[in-house]
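Heads up, one of the protein chains got dropped from this complex, but the rest are sitting where they should.
A, B and C label the chains in the order they appear, each numbered from 1.
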Amino acid sequence: MKDKVATLEQAVALVSDGDVVALQNMATQAAPMALVRELIRQRKRGIGLVVLVGGMAVDWLATAGVIDRLIGAAVTMEQFGLCQQYRRAVEGGRVRVEELSESLLNARLGAGARNLPFLPTRGALGTDLIALNPDNLQLIEDPFGGDTVLACRALVPDVALVHAHRADRYGNVQYEPTAIWPDIAIMPKAAKRVLVTVEEIVDTDVLRRNPDRTILPGFTVDAVVEVPYGAHPTSFFPNYGYDAVFHRRWTEVARDDARAKDFIDRYVLAPINQQEYLHAAGGAAALQRIADWEEGA
Amino acid sequence: MKDKVATLEQAVALVSDGDVVALQNMATQAAPMALVRELIRQRKRGIGLVVLVGGMAVDWLATAGVIDRLIGAAVTMEQFGLCQQYRRAVEGGRVRVEELSESLLNARLGAGARNLPFLPTRGALGTDLIALNPDNLQLIEDPFGGDTVLACRALVPDVALVHAHRADRYGNVQYEPTAIWPDIAIMPKAAKRVLVTVEEIVDTDVLRRNPDRTILPGFTVDAVVEVPYGAHPTSFFPNYGYDAVFHRRWTEVARDDARAKDFIDRYVLAPINQQEYLHAAGGAAALQRIADWEEGA
Amino acid sequence: MSDDWRSSPPAMDYSVDELMVTVLADQFHDGDQACNGMASFIPVAAFMLARATHAPELVWLASSVGLEPRPKRIPASTLEAPLWRDSVMYLEQYSDFWTYVLNGRWIGKFCVGAAQLDQYGNANNSVIGTDYHAPKVRLPGTAGLADLCSIGKQLYYWNPNHSPRSLVARVDFISGAGYLDGGDARERLGLGGGPQIVVSNLAVMDFHPDSKRMRLKSVHPGHTVEEVQAATGFELLLSEDGAPETQVPTQAQVRLIRDVIDPDGMRKRDLRRR
Partner (left out) sequence: MSDDWRSSPPAMDYSVDELMVTVLADQFHDGDQACNGMASFIPVAAFMLARATHAPELVWLASSVGLEPRPKRIPASTLEAPLWRDSVMYLEQYSDFWTYVLNGRWIGKFCVGAAQLDQYGNANNSVIGTDYHAPKVRLPGTAGLADLCSIGKQLYYWNPNHSPRSLVARVDFISGAGYLDGGDARERLGLGGGPQIVVSNLAVMDFHPDSKRMRLKSVHPGHTVEEVQAATGFELLLSEDGAPETQVPTQAQVRLIRDVIDPDGMRKRDLRRR
């Protein structure tokens, strides 16, 4: 099998301006933040972001002017509130939203993954989402005489970004038993290219001990980068929890464009690698905080 | 949660004559044979059987006159050859076949599982399968102007039969890391009722140790029966391999209707419980044979 | 757990979050399968309370991932691993959760919040303002709400900030279908289920069986019908029996909520946030 090991720089160089980029994550969980920071460092522009539920990553990408459209079901940092930078970008017309419910996004990505022109759902009937999006959502008749359903057009992202627990150098990617979000089950299958960060690159023999935990075969992956704590400040169970202190640090500045930009300068642009980023984010004290998630509330 | 523990008799009493019954298995693997034998013992009639790839179970059900139609992609005992009793029943017009490719059956069951009228596929275009089955397969246009696809009508079996590694008394069902056949991922979700045999009924706390291995939540399951070696003579990894001796014993008689019926009398009708069945099938020697699968060829 | 909740006298010192928890808890029964979403401390407390008292066989699917979990107490997020501690099953989202949800036979009850809710129970979590692409406020988005509302689920709205801004005559954007224009509009579209009740910090509302307009079901102690009406952006129907006082939590319920289920008071975050 082909060696897929890359640096963050090499991996993100596979993203072109204007690409549709799918981000695997939930509100405060499992976001491939090291790849997101590298998108900002490489000053990508005109990116269309696909998220099921996006959090701080969306805010940062909006602040840095990387994205100009979003295809997704929700953007929120859950208990830390709305993503204020994203919100301002949408309200100011700088980011255009194609809003889809979860089953609609699943159907669009599912069709993309299976090379089908569309998949039907029953979700969202009666909502205003349908009229908003005739290019991708059409009511169709059941050829067998049953109910009308909503056809959701295939979505094939140019790139999917994923953070996972471990991989071998050939891009076989493993996930520990934990919440498996829909994005991870279909985004990488639908996308043309897949970039993966992992907590650890291991020998293939380590994967062979638990073949049921392998979620992506190497042939679907274009680059794999070892980035310990690559999901910080989002959680990555069972390895670490979300960093509440860091989330609050962001929410304190995110309503102010200048302070938000300073934050990006300090935490994204200044640190030249993951180690420096973690140091800026609080170093050993931060890692201790997120290690203790199991006992914390 | 509700207690779902039942005897084989009670479980199979939930099957009515004429039902469409989905059988989770592969050619020589993981068939819920104890439930199949009980279908024969209870002299069910007019059953429509759904299999992705069926093996000896289909042969037995054909011999005993339980089934009169089959919806599936293949029937074979792999290296042990064709299912001769099934073959004769079809050639004689006693069993009618609705043949579907794997992706077509997956689409029909997938639509049933998600309460959609149909799901599209690109499989089987150009084959004679489509013209044979206008009630369930229709070519439709893509509303977004793409390629024609094949709409596969939802299939909702009345009952699904599954063998699994363990369950608690509430019907939460677990599967060990091994081959996960499509049937197990969708048949029980599509069917109206689900009957499960397991190697072992365990305390719920045992399931909590590996929540990622639970494949069916209790609320989807109607009856759970503890039947050690419930898949014999098919394999059930990692617990045991297929019983090659027993398979050959069947293939030796299966071309002869009278001898096939005698075989059913001896191995299905005469043994009053699983223990007697296993004794008839070879007892400790048989269990030793199938325990050694890992070293055997 | 405790069984004295049946005979326990009314609590004297309950707070409104605890009242909302007990009102919601009453909606969930043995055999129901219920699921909470993000930032849903009050619904999670309600599920846990129901299971600890009248509905031990209420099946709880924590944040669409963890089946029958045993969290130590309500943690600081209702969508993170501490909530689904000790689960019997982790549901994979695409193949498991959404299949069971779409199927229709399972997981029938959802507690949802919405930034705007209108007189026909339509919900908006998408945008405030009339121009979708240049909104006054960009809200989080519909997430799974548009699906749950259209596929026959029973929806229990909770609203910790009853005001003319959150309860409006007509939502700016339908991101979750309620009874649409009322009457049989929902039925005509072939949609089953729908909004059942709305539990706010002032009152409990339901929907008139024919017109599907929102009506006052009970008013929380210390508030009046007039006050509730003034805090609502449309005219609330009154039910025939007027508007009785909402039943208050019992002492046993309050003890369970405070001492066992949510000792860290996470449920109060739902009130503060809006």
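The criterion applied here is as follows: a contact is a pair of C-beta atoms (placed from the backbone, for glycine too) under 8 Å apart; a residue touches a chain by one contact, two chains touch by 3 or more.
Keep in mind the model is a prediction, meaning the values are calculated, not measured.
Within the whole complex, touches from the chain that is not shown fall on A, B, C. Considering the whole complex, the residue from B:Gln42, B:Ser101 or B:Asn210 that touches the absent chain is B:Ser101.
The chain omitted from view is touched by exactly one of B:Leu23, B:Val75 or B:Ala254, namely B:Val75. By the touch criterion stated above, the residues of subunit B touching the omitted chain are 26-29, 53, 72-76, 78-79, 81-82, 86-87, 90-91, 93, 96-97, 99-104, 106, 110, 121-129, 132, 147-148, 177-182, 185-186, 235, 237-238, 241-242, 244, 293-294, 296-297. For subunit A, the residues touching the absent chain in the complete assembly are 1-2, 113-116, 168, 172, 185-186, 189, 204, 207-208, 211-212, 214, 217-220.
Interface residues of subunit C facing the missing partner chain: 94-95.
The rule we apply is simple: only the chains that are shown with their structure count from here on.
Comparing mean CA positions across the assembly, the chain most remote from subunit C is B.
As a whole-number value, the distance joining the C-alpha centres of subunit A and subunit C reads 29 Å. Across the assembly, subunit C contributes residues 66, 90, 95, 98, 102, 151 that each touch 2 or more other chains.
Of all residues in subunit A, those that touch two or more other chains are 121-122, 147, 177-178.
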